[in-house]
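Omission of a single protein chain aside, the complex is shown with its protein chains in their original locations.
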Amino acid sequence: MKEIFVRLDRCVGCHSCELACAVEHSRSKNIFEAISETPRPRRRLYVEYVMARKMPFLCRHCEDAPCVRACRTGALTQDPLTRIVTHNPDKCIGCWMCTMVCPYGVIGREWERRIALKCDRCPGREIPACVEACPTKALVFMEQEEFARLTRLEAAEEVAKSYRIAG
Amino acid sequence: MGYEVLVRPERCISCYACEVACAREHGGLSNVWVLPQGVPILCRHCQNAACLEVCYTGALEQRDGEVIFHREKCTGCELCLLACPFGAIGLDGKRAYKCDLCSHRRQEGLMPACALTCPAGAISYSCVADFSHRKRGIAGLSWAMGYERRGK
Partner (left out) sequence: MKVVPTICPYCGAGCPLGIKVSNGEAIGIEYITDHPLTKGALCPKGNAALEILYHPNRIRSPMVRERGGWREIGWDEALELLARRLMEVKEKHGPDALGFLSSAKATNEENYLFQKMARLLGTNNVDHCARLCHSPSVVGLRKALGSGTMTNPIPDLANSRCIFILGSNFAENHPIVSRWVLEAKDRGAFVIVADPRYTPTAQLANLYLPLRPGTNIALLNGMMAVILREGLADFQFIAQRTKGFEALRASLSDFSVEKASEITGLNPADIVTAARAYARSEASAIIYCMGVTQHATGTDNVLACANLALMCGQVGRPGTGLFPLRGQNNVQGASDMGALADLLPGYVPTTDDGGRRRLASLWGREDLPPKPGLTVVEMMEAAIEGKIKAMYIMGENPAVSDPKAGDTLKALEKLEFLAVQDLFLTETAQLAHLVLPVACWAEKSGSYTSTERRVQWSEKAVEPQGVLSDLEIIGLLGKKIGLWDKTFSPEEVLREIGLAIPAYRGITPERLKASTEGIFWPCPDQSHPGTPILHRDRFLTPDGKANFYPVSHQPPKEEPSLNFPLIMTTGRMVAHYNSGALSRNILPLSRYAPSLWVEINPQDAEEMGLVEGERVRISSPRGEVEAMVRISEKVIPGLIFLPFHFPGVNFLTLKELDPEARIPAYKVSACRVEKGGSHGV
């Protein structure tokens, strides 16, 4: 299964992902119309600044997710195959149990209604909107094996470079 | 608007300060229950709350993201106790009782007592956005430190 991975060294903190996320989750899916919609379209991922680094935070869709465990009404469910954690707003009662257990702080609140809001990994799209919007490819959508291979290639390049310098 | 009593259960040291403070503020009965495992349980003031749905005397009312309890209308039928998914409603003789987010303190511009008294900082009175932002900061710290170690 493909996951969203973050290459922290590439994030410049441009917030494009946040904007794309909000637009994708609007009714019109168009930035100009989205800004005047009610409920106001909201982002489900967050770019934070920690230790002089820019870090995009988004739901990790954890295995046996704590938020799903904590949910008392069945609003949060996890697909056993894709491991995507989906939130059903009709069942949500805004008790914030999921918010309180989430270790990454990525379950937010809808603006108008007192219910939770989280990443659904863009069900209608082949590539999630945030990934597509990222100009520096800090966000990538791929299989874990592929991501690890990418990192290995980068490391190999470094090693090769040093060999070249050493002659 | 939007302020909630939010808990970081990993911080709870089961010291019962919230229980003692709540009982003092509410005439001897605590509206928060600390489980020995270290989780304070209190009314979550749910949207479309189950307790409210089952109450046929109108003793429970939803206003401004808060479930308000009118003691004088309560008949003690215990349906709300049965309906509450958290067990956060108690019974005092023949009347129910539950968290009112310290309405008497908020009128004076003070925080709910449990959130203020918690020595470990496990209970906070904040909005979801601030709460999650702080959590992301903590998670981000270990993430960033991992990157520091990798040297890039």
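Each chain gets a letter, A and B, in the order it is written, and its residues are counted from 1.
One rule holds for everything that comes next: contacts are C-beta pairs under 8 Å (C-beta built on N, C-alpha and C of every residue); 3 or more make two chains touch, one makes a residue touch a chain.
For clarity, every value in this text was computed on a predicted model and none was experimentally measured.
Note that the undisplayed chain, when the full complex is considered, contacts B.
Considering the whole complex, the residue from B:I41, B:I68, B:L91 or B:L141 that touches the absent chain is B:L141. Contacts to the hidden chain, counted on subunit B, fall at residues 11, 13-17, 19-21, 23-24, 38, 111, 113, 116-121, 138, 141-142, 145.
We take it that only the chains that are shown with their structure count from here on.
For the pair subunit A and subunit B, the distance between mean C-alpha positions equals 28 Å.
Contact residues on subunit B toward subunit A in their complex (touch as defined above): 2, 4, 6-9, 44-50, 65, 85-86, 127-129, 131-141, 143-145, 147-148, 152. Of all the residues in subunit A, the ones that touch subunit B in their complex are 8-9, 46, 48, 50-51, 53, 55, 57, 72-73, 92-97, 99-109, 113-115.
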